[in-house]
Structures are given as C-alpha cells and as structure tokens.
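The complex appears here minus one protein chain, its other protein chains still in place.
Up next is subunit A:
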Amino acid sequence: MARSVNFDLNHPLIEYGLESPADEEGVHDSFNQLIAEQSQNEEMFDTFDQGPLGRRELDKEHQDFVYTSSPPHTFREREPDRGEYELEEYGEQTDPLIPERWSSDTLKILSSMPSRTIGRNRGAIISQYCNKTLQLRRRRQSKPADRVFSRSSRPSIRAYDLEADTTDSESRDLTKQDQLVNNLQNLSASDRERMLRGMPLCLTVKKKLRELASQKEKQTRSSSRINCCSHFKLCIIKSWYTWSSFIHSRQMWKVPLKRVSGRFGTGVLSYFLFLKTLLFFNVFLFLVMGTFLVLPQAVYPPEVPANRRSFSGLELLTGAGYFSDTVMYYGYYCNYTLHRNYNSSTQAWSTVKLPSYNMPLAYFFTIGMAFFITCIILVYSMSKSFGQSFRIDKSYSILAIKTFCSWDFRVIKKNSIKLLSENICTQLKELLGELKPKHGRNPWLERLRRLMVHCLAWLMCVAVTTGCVIGIYYFSDYMHIENQKQGAAQEASLLALPVLVSLINLLLPGLFNFAAWVEDYISPSVRTYVGLSRNLMLKVSVLGVLCYHWLGRIATDGTDYIKCWESFVGQELYRFLIVDFIFTLLDTLFGELLWRLFSDKILKRQRKPEFDIAKNVLDLIYGQTLAWLGVLFSPLLPAVQILKLLLLFYIKMSSVMMNCQAPRRPYRVSQMTTIFITLLCFPSFLGSSVCVTYAMWSIKPSESCGPFRRLQTMLKAGKQWMKQLAEENASLSPLASAHAYLVENPLFLFVGAGIFLIVIYFHSQVLDGQRKIITLLQEHIKNEGEDKKFLITRLQSIHEQKRPSARKLTNQDSTELQEDKPQFSNYYGSSTSG
C-alpha cells in the first residue's frame, strides 16, 4: 500500500472553503482579446532592453510561470505541475507543434478553462447547483424561462452570464451562495431535501446551507400566509418519510445479508434479496386471503360433514386427511351469505344475528383483486429494474466499465477480496485476449465443429426434456386410471407424482450443466444464458403438462373418485410444494455439504463447491409459480409458502457460509436481477394467472363443495351479482349493461390490445431517434475537443511569434532558471512517477 503518497500541501481539498483556483472572470474574454492583450504586452517588452529590467521581466515570467490564483494565496505548485503535464501530453499527441514548454499565459488560460473548474471546488459546485435549483424552481413554477440554459455543466460560463458585475471572486462566491440559498428556500420541502442530499459537498457546508435556507424560510413564512394545501402536502410528505424510514430501519435479516455480501459479494446476495422479495409477495397474498376469506369462514364455520377424518401425521405431507375439511381448501367454503354460525357441539345453528358476508362474491373478488395487485407490483418492479439496466446506445465500453465498476465494495473478508482480485485479473486478461487478433488454424473448420457440438447438445437437452415430460404425462395418466379403478385415492400413493417431478427437477439441471461443460462456451455470459434457458424450458414444460393433468383431466373426468376436484388440486399443489422443499433440502445436503466434505477429505482439494445462483433462483421461481397456481384452490397456501421461504433462507444461508465459495465466473448482477424479475412476471405469474382465469372461466365447479357449487362457471358468480344489483336498484342498470357490453365483448379487448401495440411502436421509434442523437452528440464532443487543441496550439504559436526577443533572454538565463526551479523538476518527477 502506498502510504507515502506525495501530497502537495496546498491540496485543493484543503482549500475546500476557499475560492476557485483561477480568476474566473479573466477566462471568458474571447481569445481574440487575449491575443490582443498579449500582443500589447509583447510590444511593451520589446521596448525594454536587457539589464535590471530584463531581469525583472524574467522575474515576472518566473512569477507568471509559478502562477498563483491571487496575491493573498500562498505558493501553490499545482499550476505548473499541471502545466508540465499538459506539455507532456500535448507534446506526445501533437508532435510538430510544441517543442518546448508552454508560455505562462497559455498556462494561465489552460488552467482556468471551464472544464477544469467543473465540480471540483466548492465555488463551482455551488454555481452548478445554483443553476440546477433555479431550473427546478422554474420547472415547478412552470414559468417561461427568460434565457435558455444549456444543459452542459459549465458553471463558470453560466455564472458569467448571470451576473456580469461582480469582479471580486470572493464576494461573487457569497452572492452565488445567497442565490443558491434563495433557490433552495423556494423549492418544495421534498425537492429541497433531494437537492441538498445530492450535492457533492461536504456535510458541514450542507448543514450551513440548510440552516440558511430554513432561517430565511422562517422569516418569509412568518410574513406570508401558509397555503393550506401545501401544509397538507408537507404533512403527507413528512409522514411518508417517517413511514419509509421506519420500514427501512426494520430491515429484515440485515446482519446475515451483510455477512453474505461481505464474503461472497453482490451475486450471491442477489439470491437472498430475491428470496426476501418473494417473501413479501407471499405475505401480501396471505394477508389479503386471510382477512377476506379465511377469517370470515373461520368465524362462521359451516356444517361439518359426518365422515371427517381425525388428525394423523401424514397430513403434513399429503395435505389430505384431516386438512381436507378445514379452511385450508376450497371445498370448505360456503356458497351462501354467511350470517350465522353452526355450533358443532350442540349441532345446531345459533340464533345470534351477526353481520352478513357474501362468501362466493368475496371469494371471487378477493382472488381477482389479489392477482391484479400482484400484477401491478410485479410490472412496476420489472420496469424499474429494466430501466436501470437497459441502455439505449449501442456503444460499449467494456474494459472501462470493468476497470471502474467491477470492484465490489461490499466484499469485506480478506480471502474473498483476494478471490475478487483474481477474478478481475482473469477477466481483464480474457478481455485483452479477445482484443488480440486470433490466429486459428482453420477458423471455418473450428466454427463448424463448435456448431455441431452446440446442435448436438441442444438436441440432447430437448430430447431428454421431452422424454421426461412424456413420462410425467403417462405416469399421471396411469395414476389417474389406477385411482379410478380403486374408487379412492390412496394416501401414500398420492406422493408418487410429486416425487417424480421433483426428482426430474433435481437431476436434469445437472445433466444440462454437464452438457454445457462439454460444449465449452467461450463467453461465460452466453453459458449462463444457455443454462438458464434450458432450465426454464424444462420447468415450463413440466408445469404445462401438470396444468393439463389437473385442469384438463382431473377437473373434467375425475369426478368418479374425487368428490371435490378443487380441493384435490389444492392438495396436489400443497404436496408439490412440500416435496419440492424436501428435495431442495436434500440437494443442499448432498450437493453442497457432502460434496464439500468429499472434496476436502477424499480429493483433498482446496476448492469448495460454488453456489449456483441461477439454478437456485429458478427453483424459487418454480415454487412461487406453484403457490400462485394454488391460491384459488387453497387460500392458505401462501402461508405454507411463507414458512417454506423462511426455513429455506436460514438453511441456504448456513449452507452457503459453511460449504461454498464465491462464484469464479463473472456475474452481472443487475442484468441477472432484471432477468429474474422478468421471469417471475412473464412465464411464472402470467402462466399461473392464465391457468387460474381458465379455471374460473371454463371449468364447471364441483357440485358438492366450495363457494361456487351449482353454478355453471366461477365467473357466473360475478355476473349473477351484477344482475342482482341491477334488479334491486334500477339506477345501477347502466352499469350492468356497460359490464355486459364492454367486459364481455371481445371487440373491446381487441381495440385495447391494438392501442397498446401502437403505443409500444411509438416508444420504440422515439428510442431510435434518441440513439441517433447520441451518436451525433458524440461526434460533436469529439470535434469540440479537436477545436480546443487547435486553439491552444494557435495561441501558443502566436505568442511565440510575437516574442522572438524573449527567446534570447530565456536561452541566456536558462541556467539560472534551472537553478531557480529545482522544485519544479521534483514535482514534475513526482507527478509522473506518482
């Protein structure tokens, strides 16, 4: 670690509270004027001859060379330091132009260029934010701007535009600060806080600004009437802030998450954060279901059927038995308006009158509302995540991004940091290797070979997946027929199908990994995507065939041995969830713990198994799909899922800490998180909501159980209610007819979808236009840079032309100058060797 870094004493950060390094007003005269000034100076110098005045002139040049911002400042070696740099760089790039060092005036100009003063010192930052707050204020007040402020961040020029009078830079800074305070005070509270927090100034300065702004606000507030609207808004904002800070401070699992991120980095952390997100979705579902369905039905229990079974331990696994006649499943819910409860001990209906509650309607609307709100939350988080990671311009700066953005500051443990350094080193080497031209023996043959291998691997994966899916189809058919023959479903044999499916889900990804290893992808991200798509294909097809089995087979012709098919499907989903959890545990045990012990003791390798983030996240998504599918048939399924996720968190956390190491392959967190949220929204949520909608729309509910018995379809409950409302209340009949014409008419949906597509097309055109503008602007910036270089070299050459006499002096006294400036060479040396 370089502790002995050379710091010049007059570090700009030390002078944080002082003004900008250069006289800003001197900068913005046009170059013509400056050159004219210089030519005047040259004429003056030409009239002098050598001797003491010549000496004085040399001193002046010496002094100029050691330029300081203003006389009161102490000696600052920063300017010539940079000037020397400038010299070296321009010397390298524009060879024929600059043989020697720049003159003092050129250096003066260069050091006070606006681009040098942007955002680096307090004066410039305050100017910049002054203008930003002014813009914000104008935007909020929707007044037409007097001048069009450019969006470039060149505060000095704009500062010059705003006020041309003040010449003293210190008083100018104070005026700027006053302006900033004034602007801040005129913003709304939330804007002001956002601006204050976002300013890159030190905390002491920010506190002072805030104090000044609130002081003035108090003064103005006392004199003017507070608008009651804004007061109300302020209350709302304050309460929102306290609520969100409360939520934030109650962060769940803060310490374990910090430990994980400290040791494994952001990639593995994203898995646990995804788990937390899923937990919140399930908590929401559970609260909704519990309040609107489970609680009322539990308060008004219906008549208990005679053949209710007693509790035996197998229920926890199969979900049948005792559980089938409880609030857990669809079959328990009543299809009438609840207004009295049944006392099971006296076997009679109570006579106490309680508030009535229309159960079928409540069931219908609760499910609809839960899905609708979940959809909105998902789409919102997906679009937010997408917006963060999607970039519209095509240019890549891979190496630059890798250099500056790949260091994970969250990693704390020493070994992990070492691993991270090695990873970055490897990635940089790989990227450099890609840059070098490849010399293949025969690139066409190589490519053909790779193509063949890829095709073969894909073919194998697809074939195996199809085979497994067909296997599940026939096995479920076989089980179905068996159960029909026997007339009832055996308790333990119900577990056969879930076990088979979970086994397939466990073993096939291993096969896919093996195929990917054989294929030997060059790019690690392509490998990740291919693995992800194969797993996804497997899970989607498995879920598809299962949905067909439940909704197509059992719901329609399973009625021989199943009295209540919805409860049966609910139980199936419960079984699937539980068995999936058990298999995940087994996988963690064998895949991670035993593998680590095996490789430690027997193979004696230092490397622990890696935590496969993509596979684990896909497993979570699969489990959540099952939960969403089952909500209609088993309102308490979200509670089961919550328990499962909680246990999974702790088990995975301890397993990861004990058995795994950080992934060696690079993992692009932001992109992968977006992909996972998208996968959660599109195949997972969309699929389950399509299935649920199909179940509600087309399938006949069972006759003897559930809140929709004796109806044609579940949707009819809503329609019935509409009709009932229209009959009871004549003024609501337009609503009923609107419902009949709009919601049930397919034309409405077509038109809606058409408008949606047009909007998407429009936005994509806007994006194309923005891409074009970005390339144009990049060209523009490049040209500006060229202009800058050109002007500087011209300035220097003009200066040199005008002072041929000065050359003689410098040559004569060059030795003296060398003696006088040993410290410059020191600084020069220190700055280059750094």
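The rule is short, and it goes like this: contacts are C-beta pairs under 8 Å (C-beta built on N, C-alpha and C of every residue); 3 or more make two chains touch, one makes a residue touch a chain; residues count from 1.
Please note the rule applied: contacts and distances are computed from a predicted model.
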- Which one, "Calcium and integrin-binding family member 3", "Corticotropin-releasing factor domain-containing protein", "Histidine-containing phosphotransfer protein" or "Response regulatory domain-containing protein", is the UniProt name for the chain you do not see? "Calcium and integrin-binding family member 3"
- Item | Touch criterion as defined above, residue of A:R140, A:K429 or A:R607 at the omitted chain | A:K429
- Message: Tell me which of A:I417, A:L589 or A:L686 is the one touching the absent chain.
- Response: A:I417
- Message: What does the interface between subunit A and the hidden chain look like in terms of residue numbers?
- Response: 1-3, 5, 7, 11-14, 16, 78, 81-82, 85, 89, 92-93, 115-116, 118-120, 153, 193, 196-200, 202-204, 206-207, 210-211, 245, 248-249, 257-258, 261-262, 266, 388-389, 391, 393, 395-401, 403-410, 412-414, 417-418, 421-422, 424-425, 428-429, 432, 435, 668-671, 778, 781-782, 784-786, 788-789, 831-832, 834
